[in-house]
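To start, the structure itself, in structure tokens.
With one protein chain held back, the other chains of the complex are shown just where they sit.
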Amino acid sequence: MTVVRSGGFRRIAIGLPYLWLAVLFLVPFLIVLKLSLSQIATAIPPYTPTFDDPATWWDSLRQLTFENYAWIADDPLYLNSYLISLRIAFFSTVFTFMIGYPLAYAMARAPEGWKPFLLMLVILPFWTSFLIRVYAWIGILKPEGLLNQFLLFLCVIDQPLVITNTETAIFIGIVYSYLPFMVMPIFASLDRMDPRLLEAASDLGSPPLKSFWSITFPLSLPGVVAGCFLVFIPAVGEFVIPDLLGGSSTLMIGKTLWMEFFNNRDWPVSSAVAIILLLILVVPIVVFQRIQDREAAK
Amino acid sequence: MRHRLSGFNLVSLVLGFGFLYLPIVILVIFSFNASPLVTVWSGFSTRWYTQLFQNQGLLDAAWVTLRVGLISATMATILGTFAAIALTRYTRFRGRVLFTGMVYAPLVMPEVITGLSLLLLFVAVDFDRGFWTVTLAHITFSMCFVAVVVQSKLLSFDRSLEEAAMDLGATPAKTFFAVTLPVIWPAVAAGWLLAFTLSLDDLVVASFTTGPSATTLPMKIYSQVRLGVTPEINAVCTILIAIVTAGVLTATLLNKRRQVRREREGQAAFA
């Protein structure tokens, strides 16, 4: 579609957001990249500015250093928190799927009149504060919290379970916070499905459970894939949940970056951590984008 | 379709929604607890709410958050709507690939990185950190969410409406304000609401980009939560939940009512 090239409207519609994102997204990102290659200094801002003066550009290029990356590679702390992040994100995604799929399925099979209401019930928590939702779990999970009180009351356990400050708490937090992201796309793909397909399958002699695995589930796969990516990608870089529920023992990478920045005030190293985190996320993001594009093209 | 919900599905729904809502319900209940111990119920009381309104620090933070939210949501809606138009209507311009990337990247960018990079920018240009830096940061990431919401509406929008307007003599700008905007209005409003709640909710980016002069409500809540669960925080959270729930419900009901009215008008026309 070629629209006639004229008028200021087009220039504003493209130029304004373009300029904004260039200045406040692209440039900051380049600064992070540059800083990750700079040396630490104790001054404030705590780094030696590299190539600020165009005249000494070549000079500063030689000052660039991979020291920060070498430092990260040497210290098992960083490697560990990357691995922990990936592991926690992966298992959280699996758990979210296991809880989200039946919920999405039940919603899609609910009477037509209920659907808008159920849909709103799923979306509503998404609008309420993330921080509050994570906070709500602290009161439930802590040793003297409601869950332990309840279980002690039922005599299921005789000692309070230690859940806060463990990975279990992080799993619960992530599953809880990201459940709508999993449910929505799965529900959408299930709801789109033509119910006559199942009638056809049963007409051709397939019992319901078999029809589920041979018809329903394969057709809902695009939604499953989208949901999994929507949970996995943000979970890797998550900060609030591991910080509030995971305690000091579980260092996910988002929290490591935060501590490196606020506690150690080592800006170059935290920049390098950020760049590596991004590099790790680029692969799933690109894969996800490809899949989405292919779906959209259908 | 005429079918009953099977037992399995009913259990899924009850457990699923129970899981989603139980923590919030408990939080709300305990905000009315008389005891300062959060986990032991000792009678109904609104003392934490009254106490809340005497906590100047909290009120200041709430005021900052509200202003940041209103300004950033409005700016983000304007910029995001333009971005959505650029993405759907102008398929050919220089640097379109870069532009598309810049719109989508913040959606998946970990908050810690967005916060860190913006802080480094503000330091580099020696911009005084505080209210405005937080606002700028919030505009930047929430405009991308607005862009996605509005874009999906624009994609399903019948292009011939715009062509008809131009065919009848309206310039592109006039076409936008007279035809496009009124039609995509629900999506623009939804985008604003999304941007506003994103801003209201943000802890990480605000923590990076703010200065000593401006503390947002999530930052305040966060610092107190780290010290432990208190009934006062429960009360703050309850108020926030009530505001957001009321907002979303109102928006949904208004939308629903408009739909019903349209349907009724349509039926009346043929009656």
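Think of it as A and B in the order they're written, each chain with its own count starting at 1.
Quick note on the criterion: a residue touches a chain if its C-beta (ideal position, glycine included) is under 8 Å from a C-beta of that chain, and two chains touch if they have at least 3 such contacts.
As a convention for this text, contacts and distances are computed from a predicted model.
Student: Not counting the visible chains, the remaining one has a UniProt entry; which protein name from "Heme exporter protein B", "Cytochrome d ubiquinol oxidase subunit 1", "Spermidine/putrescine import ATP-binding protein PotA" or "Urease accessory protein UreF" does it give?
Tutor: Hidden chain, UniProt protein name: "Spermidine/putrescine import ATP-binding protein PotA".
Student: Of B:Leu59, B:Ile78, B:Ala124 or B:Met166, which residue touches the hidden chain?
Tutor: B:Met166
Student: Taking the entire complex into account, which one of B:Val125, B:Ala178 or B:Leu249 touches the absent chain?
Tutor: B:Ala178
Student: Touching the absent chain: which residues on subunit B qualify?
Tutor: With respect to the unshown chain, the touching residues of subunit B are 158, 160-161, 163-171, 174-175, 178-179, 182-183, 262, 265-266, 268-270.
Here, only the chains that are shown with their structure count from here on.
Student: I'd like to verify one number: the distance from the centre of subunit A to the centre of subunit B, where each centre is the average of its C-alpha atoms, in whole angstrom.
Tutor: 17
Student: Taking the touch rule as given, give the residues of subunit A at its contact with subunit B in the complex, in rising order.
Tutor: 1-3, 6-10, 12-14, 16-18, 20-22, 24-29, 31-32, 35, 45, 49, 99-100, 102-103, 105-107, 109-112, 116, 118, 120-125, 127-133, 135-140, 142, 144-146, 149, 176, 179-180, 183, 195, 233-234, 236-240, 244, 254, 257-258, 261-262, 267, 270-271, 274, 277-278, 281, 285, 289
Student: Enumerate the contact residues on subunit B facing subunit A in the complex.
Tutor: Residue list for subunit B touching subunit A: 1, 3, 5-6, 8-10, 12-13, 15-17, 19-21, 23-24, 26-27, 30, 38-39, 79-80, 82-83, 85-86, 89-93, 95, 98-99, 102-106, 108-113, 116-118, 120-121, 123-124, 136-137, 139-140, 143-144, 147, 159, 171-173, 176, 193, 197, 200-201, 203-204, 207-208, 218, 221-222, 225-226, 229, 233-234, 237, 240-241, 244-245, 247-248, 252, 256.
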